[in-house]
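Left out: one protein chain. Kept in place: all the others.
First chain written, first letter: the chains are A, B and C, and each begins at residue 1.
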Amino acid sequence: MDKVRIGSAGLGRLGLQHAVNIAGRIQNAGLTALCDVDGVKLKEAADRLGVSRRFTRFEDMASSPEIDAVVLASPSALHTGQIAAALAAGKHVFSEKPLGVTVAECKEAEKAVEARPDLVFMLGFMRRFDESYRYAHAKVSAGEIGKPVLFRSYSQDPEKFIAGAIAFAPHSGGQFLDMAVHDIDLARWFTGSEPETVYAIGGCYAHPEFAASKDGDNVSCLMKFKNDCMVFLFAGRTAPHGYNVETEIIGTKGIVRIASVPQKNLVEVLDSHGVRRECSENFLERFDSAYVNEVQEFVDCIIQGKKPEVTVYDGTRVSEIAYTCKAAFESGELIVM
Amino acid sequence: MDKVRIGSAGLGRLGLQHAVNIAGRIQNAGLTALCDVDGVKLKEAADRLGVSRRFTRFEDMASSPEIDAVVLASPSALHTGQIAAALAAGKHVFSEKPLGVTVAECKEAEKAVEARPDLVFMLGFMRRFDESYRYAHAKVSAGEIGKPVLFRSYSQDPEKFIAGAIAFAPHSGGQFLDMAVHDIDLARWFTGSEPETVYAIGGCYAHPEFAASKDGDNVSCLMKFKNDCMVFLFAGRTAPHGYNVETEIIGTKGIVRIASVPQKNLVEVLDSHGVRRECSENFLERFDSAYVNEVQEFVDCIIQGKKPEVTVYDGTRVSEIAYTCKAAFESGELIVM
Amino acid sequence: MDKVRIGSAGLGRLGLQHAVNIAGRIQNAGLTALCDVDGVKLKEAADRLGVSRRFTRFEDMASSPEIDAVVLASPSALHTGQIAAALAAGKHVFSEKPLGVTVAECKEAEKAVEARPDLVFMLGFMRRFDESYRYAHAKVSAGEIGKPVLFRSYSQDPEKFIAGAIAFAPHSGGQFLDMAVHDIDLARWFTGSEPETVYAIGGCYAHPEFAASKDGDNVSCLMKFKNDCMVFLFAGRTAPHGYNVETEIIGTKGIVRIASVPQKNLVEVLDSHGVRRECSENFLERFDSAYVNEVQEFVDCIIQGKKPEVTVYDGTRVSEIAYTCKAAFESGELIVM
Partner (left out) sequence: MDKVRIGSAGLGRLGLQHAVNIAGRIQNAGLTALCDVDGVKLKEAADRLGVSRRFTRFEDMASSPEIDAVVLASPSALHTGQIAAALAAGKHVFSEKPLGVTVAECKEAEKAVEARPDLVFMLGFMRRFDESYRYAHAKVSAGEIGKPVLFRSYSQDPEKFIAGAIAFAPHSGGQFLDMAVHDIDLARWFTGSEPETVYAIGGCYAHPEFAASKDGDNVSCLMKFKNDCMVFLFAGRTAPHGYNVETEIIGTKGIVRIASVPQKNLVEVLDSHGVRRECSENFLERFDSAYVNEVQEFVDCIIQGKKPEVTVYDGTRVSEIAYTCKAAFESGELIVM
């Protein structure tokens, strides 16, 4: 295959960005089709990007002979079904996280993937494709920091998006599933290990609305991994300064920190507020290149007949861990996995 | 009283620094006497600082009519007894942490303090007297960061001091008692609250020798405080870059970080290693002013007849919490306080 | 025109990068032809990028009916001639700096551009297309820093490239023409003004070889601009830490600094060297996106029938100023322009 013909499903903020990227920033691929249940959004995006094949039903797109692969940025609840449908129709599949909204769904996705070993399946853990995370991972893998002692990772959304988060709360699965999954993925990727114990706390510090969904607006967990690495994760929805995703890995011989200041760019401003860095506004700004890189990797895998580093089992495992964090948070108990 | 005549006990690294500070950097006070069991050390320091009254027995110094107050930087195991002796002799007492090596000892110290309400007793939680911590505390107290959500604090000693730490391990009480007590004090000071649950983990990542003392070389704990604030503490003995004491308080409206880079000074070096900051080497360098400020506060309290903000009960409480962390670490269980 | 068919000339480091970018990272454009006098280099690049039209003579490519535009990354001495040839053949032209190696050549280029007002001509001042410089420029233009007081800009190449710089010295035109032109362009762009006086100094601090070309390894100049803004430029070939391009604009109401630490990415390393940032290695790494953005702008101008912000006259003006700096450096005199 010289050029991968992609159909992209879901035209929310991230879905639209994927569509834009596929249309113009991914090599050896083309945006051949678009799908969204919202006909207005669909027309707008398809017109803008010059895409003639438009679908409001995913199954129709999945079965179209004119596409080779699908990119899923649809609502989480639809992922498993769409993954199965697309693979059954012989299409390569790139799916945004989560793999499924329950572990049972993840297991179904595993079966669908196992049934088509000839196709590429990849899950969108985009942080692994961010150049800074990759650079740090290379150092850690090369042994430059020695043995990992503490892995700490934060995912903080800006307070200004709180209304949307509150509205979405009943469907989000809670902060561990909605936000911390990326940190969980990173923890497994950097340590090469799995959690053994999980303790999770948090609450509604500013927005009591989350309580109705048994969720908080800020939560954290401390886990001991099987290789003894301590893992501390924090997820918050009330960041005052911007979109903050930072990670620190303390090793016995060195420490790496990724994005401890979530700077928007290389500009420093000196004014009446002091010396300051303006911050990233959202995930699309922070991970702009990573979103391109991950889909490029998907396309490269298809063309070169190789398999992505991230497997369907990583998706299941991350979901299992996130659900365990959620259970620990809800029960207040220490959970041994 | 115009000038407080101080007798200082213990001439280890910190004790010697206290002596030097009292001799020349504290206003309205004088270094009148020195005490150490090691006669050689005692002579050397007393000669250097021009102190004529020299004692190898603490009780002799405590009962001397020529001093008004004692500063204790003696071995931890001696604290409670010396506090009681000095107070009984009518001397004001400044004691380095810990208040006692067991909670029972702390309770005894409480009684000794309660028996002499006319005297000043103060405990050496020096971080409260560091200008950066004070500045941050003022902001938090003024409500500038809103409600505290996450309090995170690290105490890391440089790897290069590991031999001393290993030798001292059997007597240190473990990392939570030896190192994290300052972070526990800060957590209580910044949040104005107390822990409700404690989960602690860690291990020997580089130095198995600590296991013999049921200790680790790196440990951490996650606590939920009664006001819902999440508290994450980390203590490590293998820092590759220097003496690292950093704290972050994430609130609903703002965040403050103290010393996230443990820079030695304001010099930045650009060379083949990149753009870099050299780091503080040890607690004496990092907290040089704080050690002066705290003893100045002690002296000011004596002269002005006021009581220090840090009470004997803070000492007991911090010890109780550190022991709970230790118990949690040793048992692997979640402890509800 | 839907898609611009580009022929790229010159396959040095930057030329190759332009070719790679055009082949895969520029929207609405294609890499249709490649040209280099070195047949081996040409074959290698063309094979790798799948380009079938290959030329060793620029005139042949310029006259090819199968291309719409040329991108010039050829040796500086060839620029003026190639610009004229391509425009005469009816091709849009994007040329790397400098416009010409003498001011007379720049004037010729002006005539060639003026003769074909129907074609797009653009000069590669890529820093204007770097997102951080753009962000800072928007702030300055919006009046956020008030009136510009001091514009300071550094261009420093890493010491490790010194052998190449020494070899190239006889042909480089000196540091002001070879390196400071970008800073001169930025100074005019940020201040909207022109130099009135020029004083320039420097020398061979580490590498006497440059003296043979009346050049230094580190030079600087201080200029007063007509709007009174002070402009200080520094160019160096012996940077110990990496490729360092930084700019500061001090205004009466605010200050912006761009890249005062030339950090490679968002990773911070804490190890025995302290807390450090690793640095960009070269211009290709630092300005990777800017090189894409500038050619994208060129393509957008062609398709949308608009003219680039950077004109041929900017190229002449920058050369005139750089030559004045060179004259000031060589004579040791203050020059009033």
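Here, contacts are C-beta pairs under 8 Å (C-beta built on N, C-alpha and C of every residue); 3 or more make two chains touch, one makes a residue touch a chain.
The structure presented is a predicted model; accordingly, all values stated were derived computationally and were not measured.
Contact with the undisplayed chain is limited, among C:1, C:230 or C:327, to C:230. The omitted chain makes contact with just one of the residues C:250, C:302 or C:325: C:250.
Remark: the omitted chain is touched by one listed residue; of C:3, C:147 or C:307 this is C:147. Of the options A:1, A:77, A:204 or A:270, the residue whose C-beta touches the omitted chain is A:270.
Listed for subunit B, the residues touching the missing chain in the whole complex are 24-25, 27, 131-132, 135-136, 139, 145, 253-260, 263-271.
Touching the omitted chain from subunit C are residues 145-147, 149-150, 197, 199, 201-203, 205-206, 218, 220-222, 224, 228, 230, 232, 234, 236, 238-241, 250-255, 260, 332-334. The chain not shown here touches subunit A at positions 239-242, 244, 261-263, 269-279.
Here, only the chains that are shown with their structure count from here on.
Ranked by number of C-beta pairs in contact, the top chain pair is A-B.
Centre-to-centre, using mean CA coordinates, subunit A is 38 Å away from subunit C.
For the pair subunit B and subunit C, the distance between C-alpha centroids works out to 56 Å. Averaging Cα coordinates per chain places subunit A and subunit B 42 Å apart. Annotation for subunit C: residues 263, 269-271 touch two or more other chains.
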